[in-house]
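Note that one protein chain of the assembly has been removed; the remaining protein chains are unaltered in position.
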Amino acid sequence: MSLPLLEANRLEKSFAGVRALRGVSMSLKPAEVLAVIGENGAGKSTLMKILAGVQSADSGELKVDGAARAFRSVGEALSHGVALIHQELNLAETLDVGANIFLGREPRRFGLIDERKIRSEARRYLDQVGLSIDPTTPLNALPIGQQQLVEIAKALSVNARVLIMDEPTSSLSGHEAQSLLKLIDTLRSRGVGIVYISHRLAEVEAIADRVEVLRDGENAGALQKGEICHAKMVSLMVGRELSQFYPHQTLAPGAAILDVQELRTATHPKHRNSLTVHAGEIVGIAGLVGAGRTELLEAIFGVNPPVGGTVLVQGFPLNTRSPQAVIKAGVALVPEDRKHSGLVLEMSVRENISLATLARDQRLGFLNREREQSLCQEMTSAMNIKTPSADQPVQFLSGGNQQKVVIGKWLAAAPRVLLLDEPTRGIDIGAKQEIYRLMDELASRGVGILFVSSELEEIIGMADRALVMHEGRIRGELKRAELSEESIMNLATGGDASHGSSIVQTASPFSL
Amino acid sequence: QKPTPISGNAETSKGTKKVAFVTNGVASFWTIAEAGVKAAGQDLGISAQTLMPVEGISDQKRIIEDLLTRGIDGIAVSPIDPANQTELLNAAAKRAKLITTDSDAPKSDRLLYIGMDNYKAGRMCGELVREAMPSGGSVMIFIGRLEQDNAKRRRQGVIDAILGRPENGDNFDGPNDVLEGNGFKILGTLTDQFDRAKGKANAEDALAKYPDIGCMVGLFAYNPPLILEALAQAKKINSVKVVAFDEDDATLDGIAKGTVHGTVVQNPYLYGYRSVEVLKKLVEPSSSEAPTEKFIDIPARQIRKDTVEAFRADLQSKLGTKK
Amino acid sequence: MKKILGILALLIVVCILTACLSSSFLSAYNIENVLRRSALFGILSIGVAFVIITGGIDLSLGSVVCLVGCALPWLLTVQHWPLSLAIPTVAALSIGIGLAHGLLVTKLRIQPFIVTLCGLLLYRGIARGFTRDQTVGFGNEFKPLRTLATGKIPFLPGFDIPAPLIFLVVVAIVAAIFLNRTIYGRYLLALGRNPQAATYSGIRTERMTILAYVISSGLAGLGGALFVLDVNSAQPVDFGNFYELYAIAAAVLGGCSLRGGEGAIVGVLIGAALMQVLRNTITLVTEKNNVEFAIIGAVILVGVIADELTRRIAYRRRTAQALRQTITSEA
Partner (left out) sequence: MKKILGILALLIVVCILTACLSSSFLSAYNIENVLRRSALFGILSIGVAFVIITGGIDLSLGSVVCLVGCALPWLLTVQHWPLSLAIPTVAALSIGIGLAHGLLVTKLRIQPFIVTLCGLLLYRGIARGFTRDQTVGFGNEFKPLRTLATGKIPFLPGFDIPAPLIFLVVVAIVAAIFLNRTIYGRYLLALGRNPQAATYSGIRTERMTILAYVISSGLAGLGGALFVLDVNSAQPVDFGNFYELYAIAAAVLGGCSLRGGEGAIVGVLIGAALMQVLRNTITLVTEKNNVEFAIIGAVILVGVIADELTRRIAYRRRTAQALRQTITSEA
């Protein structure tokens, strides 16, 4: 048995008011993929940040190659070959892609940065993650999914011995996630030790050699290669079995509640997209990263005004240049990028939840504090948001709990049409089911739901109907009965609707 | 460098009377006055302090208010805007003996004014210009700012004397007017808001714009040296006449060397000294010799090459007493 | 709140020290003076605080003070306009300036620093232009109008409340209610932190930002009018010079972050008062006023550093204690 690359013993970490880690231990061997799973707020990210020198533990021991170490900075961790892909994107927006990949480790010639080498090397790593963009593209011109891939390319370029990935696939679609898993496989065969965090248990099942489960900042059990299965992981995480994962029952759809006609967005003005959502219907939108799903939702919502087309809600046209008007008409959007569009990170949980409904609940322009308070309580319990208090700034919540705050904020608005963009991004399995249940409940109350997801499983499980986008265009529509991974992937990669199921998917080891 | 002797903290020396000298800004002119204030304070045994407002009129108001709070006995002030400060000055005159210096506020309750007439001094400066250019020519005027009463009057005096107008202290030509007459052409007046780099740039730009300019007149103490700098760099040091105001070292050097035709000097040292002297008489009730006149004239003088060395020696001895 | 405590402590320390060193500090006359000055600067600081809360900055404030401060006496005494016309004109002027700033910042997306820097240069220049660089003032007229700034309201025997303080109290109360109790205040705080998230929440961020600039210029106009009514004359060259820095400093000292989204009116008031008390202290206690600014700078710096250090020590102590408690309670 080889010496562990990395070993952590009885790590403790507290923040003001929260004990995030209470004596957590773990170890990682070379050429091993260790999956770390746990509910939102279990302490996964905190543990990883300590391993990578971003934060330091209050107490406990860290060993690299059997020797005790305490990383005081990211630089130290990197020099010991430990690299971390953060749960939240951490890239320098004003630099280009190549500069980001090599940030802090620029190749030099005569003391100056060797731009040519950066370009050629960056292209290599971008190829590895399947991103065919020019390394001189400014980073802020990329959508979030592609930024995530850049982040991964950056971690690869470290040539680390220990690569920690904190929910790397949370904003990737199945296709990209698959190629990432392939990449992990290659790295493993080169002897790299990998820590892999994900709420997508199928991925974990497919890739992990060992699973470590955290609950409330403590080790809650481990699974060896042979024992890894969905049910066991869930029960270790949640502490009970979960039954009937996708609760949605198709109802007879009501009248058309959202009617999008020939909508043209700014980036894909040549495509005219039309779609209809009926009351009580859940419509999914699938597609690859950059397929234009986010853009479509943002165009409907008015934050990214369309260049043509009309949107009707209950038969009345929307002013798609004004989000206020769209919100007034009863439409809500849970955006994909919670850090930039969803939350005011420095504000409290309460203030974030009430932000979109302040105008509705105002009294002559004054805040309605009781209403604000009660809304917050309602949503915290409905969404099971784990926070020490309603006054906690959301930036101190775990990623998944932040996502729940965003959803709570828009549920509070009691919309007639709910647009969800990757609503379960980074959400643990228990909470996911909670969200699915809420979606089902809203649908049964006559709300029309249009949701974008990169998790095919979720689309198949929840959608009454799915639209599949490819390069800015709705390529086809699949009825609930027609929904399958093959049929969706075929359309998403530009295939034809009529032969959906007949095209054989390239065999993949991971059935996503 | 021994620390400046200060005649005790205001609170601790209840016995001695306290007087203050409030300037209209910060300038080397006022540092000479401060030397006079200090010398008088020591000679006469009275606590005398000089305060220089940095931010113009509201700052001057604040300083006077705070002095009154401290229970000052006498104030000499150079009001920035006499016409509109009557109220403040009257309020001060109620709580302390108030005199004006350098710039008068005739409508207020001040007891007397010590100083000179800036218009007349300006005329003396204008006469120097005519002396420097007997056959006329073009003249550019350089000054810190034009909104101060003394600056306005001084500049007008220069203009009126050059153009050969009769004395009339109440007419003001606009700052941008080009004026001609008497064989002279006044090209304009450039201000710099006390920014020296700008003052030098003004002189340079004037040389660029009027390569055949005849005479440059610097009306604030630091203007003539900046003009000399610009001329030296343009290699025009002897081809353009310079007429100055005040007694900057470089100005006096220039006069001695012949690069500056002459300057008009006031006597700030005496402003300071006499102010304290008069205030002492006013605040000490025992004093039998309280001044009765309303105006103590401390006239300006023209300094030319023949008188510059004597003047400089006198000035240095006065400032030397301070060092 | 915690941010304010530090600056409040500093203010109190400075007051106590000054009172010990100079018996005149606590005289009714002096307190009235300091209150009046703090009130005038407080009004400016509250205005700029709103802009700072949106993550912007307003450098034009001193020049707006100058413009209004010169325009008011100029219209009244040189142009002989009636009061009923002059006052609305200067009010419209300052509000219009704020509107223009807001529109340039939001609609044309020009950086607030640039917009208001141009304003700083422009408005003073305009004032110098129409006054032809002459001092303007009220002379002996408009006494009733001037009581708005110079008047006193008897309060205690021997102690009157200076009129500007009334203005300040009204402005501060309205501002505090607006910021903390209305949805608009909440909107400002949200968009200052994250304008994108605010837009996605259906907030009209542009309107709110424009409003902040209007408040800032409007209060600068009010301040300018009160300043000129107080000192009775204005020189366009230096009237209100550097006031933007004092106002911004007061706001930042009082807890506003220049990155936006943070700020409390009480803090801003304390910040403004601190600056004025310090200046008063220096004239009362020392014989030198040429190092006045050096002393102010040093006191603020030392105060801020002390505040930061105490906060750190307190934080360390708290976490250590919390850890000890949880460990003992678990044991």
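All chains are identified by letter, namely A, B and C, in their written order; residue positions are counted from 1 within each chain.
Everything that follows uses one rule, which is that a residue touches a chain if its C-beta (ideal position, glycine included) is under 8 Å from a C-beta of that chain, and two chains touch if they have at least 3 such contacts.
These numbers come from a predicted model, not from an experiment.
Per the touch definition above, the residue from C:L5, C:I87 or C:I126 contacting the chain not shown is C:I126. Considering the full assembly, C:V115 is the residue among C:V14, C:I97, C:V115 or C:A190 that touches the omitted chain. Among C:I153, C:V170 or C:I305, only C:I305 touches the chain left out of the display. Mapped onto chain B, the interface with the missing chain covers residues 4, 25-28, 31, 52, 54, 146, 175-176, 178, 188, 190-191, 193-202, 204-209, 211, 222, 225-226, 229, 233-234, 248-250, 253. By the touch criterion stated above, the residues of chain A touching the omitted chain are 54, 73-75, 77-78, 84, 86, 90-95, 99, 103-106, 108, 111-113, 154, 266, 269-270, 307.
Residue-level contact of chain C with the missing chain is found at 59, 104, 108-111, 113-115, 117-122, 124-126, 128-129, 132-133, 245, 248-249, 252-253, 257-258, 288, 290-298, 300-301, 304-305, 308-309.
One rule holds for everything that comes next: only the chains that are shown with their structure count from here on.
Chain contact topology: the protein chains form an open path, each linked only to its neighbours in the line. At the centre of the protein atoms shown, by the Cα-centroid criterion, sits C.
Chain centres here are Cα averages; for chain B and chain C they lie 35 Å apart. Chain centres here are Cα averages; for chain A and chain C they lie 44 Å apart. For chain B, no residue reaches two or more other chains under the stated contact definition.
Not a single residue in chain C touches at least two other chains.
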